[in-house]
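Heads up, the thing below is written out as structure tokens.
Presenting subunit A:
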Amino acid sequence: MSLFATLMGGLLAVLVISLVLTMARLLIGPSIPDRAVAFDMVMIHVVGIGAITAALTDESILIDAVIVVAVLGFLGTVALARYIEEGGS
Partner candidate 1 sequence: MANHLFLPFIVPIFGAALAVLLGQRRPLARAAVLASVLFNVGYGGWLLWLVISGGRLVAQASGWPAPFGISLVADALGATMLLVAALLMLGTLLYGRASTGPIYDSPFYEPLLLLLLLGVSGAFLTGDLFNLYVWFEVLLMASFGLITLGGTRAQLVGGLKYVVLNLFGSTAFLIGCGLIYGLAGTLNMAHLGERMAALRQPGLSTAIAGLFLFAFGSKAAIAPLFFWLPDSYHTPPPAVTAIFSGLMTKVGVYALYRVFGIVLPGELALIAPLILALAGVTMVVGVIGAMAQMNIRRILSFHIVSQIGYSIMGLGLASAAGLAAGLLFTTHVMIVKAALFFLGGAVEQVAGTGDLKKLGGMARREPALATFWFLGILSLAGIPPMSGFFGKLALLQAGVAQGQLLITGVAAGVSLLTFFSMLKIWNEVFWKKSYEDMSKLPRVPLGLLLPGALLVLLSLAIGVGAGPISALSAQAGAQALDLSGYAQAVCGAGGCEAAVSDLMK
Partner candidate 2 sequence: MTLIEILAVALTAVGVLFTLISSVGIIRMPDLYTRVHAVGKAGTLGVAGVLLGVAVSFADLLTGVKMLALVAFFFLTAPVATHMLDRAAFITGVRPIPATRPNDLEGAYDRESKRLR
């Protein structure tokens, strides 16, 4: 395994650990917007992990997937916020 792959793999691992922290917030809450924040962060992590995986496997096609994930993260977060607001807590 090349050094590049090792380093990128390491960064991927760090990103996953970062995702674990985000998950902790999802579990803790305490408010619903807190969980929505966690959701947004999860999507951002998915983008990052997807991008790094693309680099690792040298699959540029994953980039397009990443674009859609980004769009969805935005849409999801906005919709969540929107309905949190309407629903009350």
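To be clear about the criterion, a contact is a pair of C-beta atoms (placed from the backbone, for glycine too) under 8 Å apart; a residue touches a chain by one contact, two chains touch by 3 or more; residues count from 1.
If you want to know what made the cut, all candidates are chains of the complex that A comes from, given by their letters.
Since this is a predicted model, take the numbers as computed values, not measurements.
Candidate 2 is the partner touching subunit A in this complex, chosen from 1 or 2.
Residues of subunit A that touch candidate 2 in their complex: 2-4, 7-8, 11, 14-15, 17-19, 21-22, 24-25, 31-34, 36-38, 40-41, 44-45, 47-48, 51-52, 54-55, 58, 60, 63-64, 66-67, 70-71, 73-74, 77-78, 80-82, 84-89.
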